Structures are given as structure tokens and as C-alpha cells.
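Removed: one protein chain of the complex. Kept in place: all other protein chains.
Here is chain A:
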Amino acid sequence: MLARIKRFLGLEDKPKEQAKPIKPKEEESSQQEVEKVADKPKIGYFHLSGCTGDGIALTENYDILAELLTDMVDIVYGQTLVDVWYDDENNPYAIDDMPEMDLALVEGSVCLQDEHSIHELKKLREKAKLVCAFGSCAMNGCFTRYCRGGQQAQPKHEAFLPIGDIVQVDCTIPGCPVSPEIVAKVVVALINGDMDYLQPMLDMAGCTANCGCDLQKNIVNKSLCTGCGTCAMACQTRAIEMREGRPEVNIDRCIKCGICYTHCPRSWFPTEQINKDLGL
């Protein structure tokens, strides 16, 4: 395990597999590659009670994935993209070898009855400078809000919480799943130290309860709705229909991902960022 982590951190002579450029490079450029490693943000990808949909979204940056994984970031922990994780069964102390990282992307909510998950979550909080709830399950529980146990093979596993209920979360990327583009944008912002871009995601980190009814409670009830239809566009289960210029949420279809409220231009509005992006 340690050897593997070291390899990912570039501490061994053998070049790490993930960082190997796809195109053959000259000796000189591969040396530069190694030097650049120090500047790359170290990212851990943690998979709690999630579906890997957000991890897959990361890989769906087809055009830039190779560059993303080789030149832009170091993935130092993860079960799916890289083969490095804490394996309790074989070595209960291995978790202490969890590498330090700049950013922990945590997918999935956390099951209170699964002590491994709780342990891993607490450990990653210690090891990561920035903990990001990656996807709606981690942020606000999303459809694991409907879990209630009673199923094989772990009938006791009934309580699933957004990770913010257990550890402090610094930033969040809502979505079920998140879009590939937002993952790329966050990574780029992180590399450039663009905290202005990340600010809304830092602001949202404290929010662990979402539902389609946010629209009614926080937008329509507060006289903010203009009937633009952005919520209905953003809804990932088509639970929202616009009727008489107001969102009507089919609560039986809503999976509580919170994306409708997140996208509503009247919940928060990033004027400066938009002007910058449009060149206005």
C-alpha cells in the first residue's frame, strides 16, 4: 500500500503509471513532468454510499481527461480511477497511511451503521486541506434520504447522512450526477487559485437539506420567481413542470438533489463571473 501511494506521489524512481504521457516524450520533457508534479493539486476520490456517477462524470471530460490526469492533477487516493484505498480487512492500520491531499472529493452520503465509512470520512477530514462534497448525495443526502433499512444483506443499514452532518465540509459540487464540465472548471479554478470562482461552492457547503420544495419555500414564497424555467431545465428527473409561470414539483419524482434551487438565478447570482466569462 505504502509503495503504491509513494508511487502516486512520485517519490519513487519508477514513473507513476497515471502520469505517463500517452504520446512518447523525449527524456528532457519527462524530467520536466516530474518537476511539475509538486505544483499539481493532490486529489483524493472517496467513494462512500454513492453510485460512482460523479466519478464517471469526471472521466467524461473526454477531450481533456488524459491531460487532466497526467499534467493537471495527481489522484492520490481512490478506488475507481486509481487503485489506492484503505483496505480495513487486510490491514486495520493502513488508513493511517492515507496520503495528505489538497482536495478530497467525497462521493456518496455516509451510512451511520457502517463504521468503516465513518472512519474513512473522519480520516480524510484530517488528511485533506479542502473537503468537497462531490455530488448531491454527499452534499445533501439526495435520494439516500429515502433509505430506511430492512434489506438484505445489511437490514440494519438504515441511516444515511450528508457528509456535512459528520465532518466539516469546505466546498460542495451539487448534481445528480455533477456535470463533467463543472468538474473540469473546479479543477482549473483550483490550479489557478481562482477562489472567486469557487466561492459559491464554498458558500453552499453548509447546506445539507434540499428538496424540490426549496423552490416554493425560498423562491416563490419570497416573491423571487419570474417563471424563467431554469429549474425545470436543471431538474435531472423531470420532476418539474412550469404551470402558469411557476414551477410545479412532482414530489414523488423529486430525488432531493437540490439542483433546481442551485440553478435558480434568484437563489444566488454570480454577476461578475458571468460578465468575465462572456467578455462583457
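Please note the rule applied: a contact is a pair of C-beta atoms (placed from the backbone, for glycine too) under 8 Å apart; a residue touches a chain by one contact, two chains touch by 3 or more; residues count from 1.
Here is the rule we use: contacts and distances are computed from a predicted model.
Remark: of the listed names "tRNA 2-thiolation protein", "Coenzyme F420 hydrogenase subunit beta", "NADH-ubiquinone oxidoreductase chain I" or "Exosome complex component Csl4", the one matching the undisplayed chain in UniProt is "Coenzyme F420 hydrogenase subunit beta". Checked against the full complex, the one of A:L124, A:A234 or A:C254 touching the unshown chain is A:A234.
Touch with the chain that is not drawn comes from one residue among A:I173, A:C207 or A:C254, which is A:I173. Counting over the whole complex, chain A has residues 57, 60, 173-182, 185, 200, 218, 222-234, 236, 240, 242, 244-245, 257, 259, 262-271, 273-275, 277-280 touching the chain that is not drawn.
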